[in-house]
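With one protein chain removed, the remaining protein chains of the complex are shown where they sit.
Right, subunit A next:
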Amino acid sequence: MKTNDLILQTVVNIVFFIIFIYSIYIFFAGHYTPGGGFVGGLMTSSAIVLLLLAYDVKTVATVIPVNFLKVAATGLLVALGTGLASFLYGVPFLTHAHGPVHLPVLGEVEVASATAFDLGVYLVVVGVTMTIIQTIGETE
């Protein structure tokens, strides 16, 4: 007998976006308050796990057409790039800078280059967690 998961799927359709926005908030709050790339990545991957629970692996792969191994590799490259970028200014590896930057929509914003490193951590955590869970879920 096939079961009908209407309530679960309807709840997950709404809750997914709440968890995703919360993970983005945690990622950007990491500089001054508790949070950061690691917890933010874990929350994003738990939102995708909730989608995997309500639907199945194939549906989620069509909704989010991302190869999570490549996401992890991109995160490592971003983290390495922020470390190597300090060589352009003749300072030691992983030296971080901060200062006001003019962004198109937001205007004058104080940006630290540690955010880019945190973005690398975020991508690695999302990629590794989702790769582990998808690999376990796909085995028959």
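What we mean here is this: contacts are C-beta pairs under 8 Å (C-beta built on N, C-alpha and C of every residue); 3 or more make two chains touch, one makes a residue touch a chain; residues count from 1.
Operating definition for what follows: contacts and distances are computed from a predicted model.
Chemist: Between "Pyruvate dehydrogenase E1 component subunit alpha", "Electron transfer flavoprotein subunit beta", "Na(+)/H(+) antiporter subunit F1" or "pre-crRNA processing endonuclease", choose the name on the UniProt record of the chain that's been left out.
Modeler: The correct option from "Pyruvate dehydrogenase E1 component subunit alpha", "Electron transfer flavoprotein subunit beta", "Na(+)/H(+) antiporter subunit F1" or "pre-crRNA processing endonuclease" is "Na(+)/H(+) antiporter subunit F1", the UniProt name of the unshown chain.
Chemist: Which residue, A:50, A:94 or A:128, contacts the hidden chain when the whole complex is considered?
Modeler: Of these options, the touching residue for the absent chain is A:50.
Chemist: Which positions on subunit A touch the chain that was left off?
Modeler: Interface with the chain not displayed, on the subunit A side: 3, 8, 15, 19, 22, 26, 29, 33-35, 39, 43, 46, 49-50, 52-59, 133, 136-138, 140.
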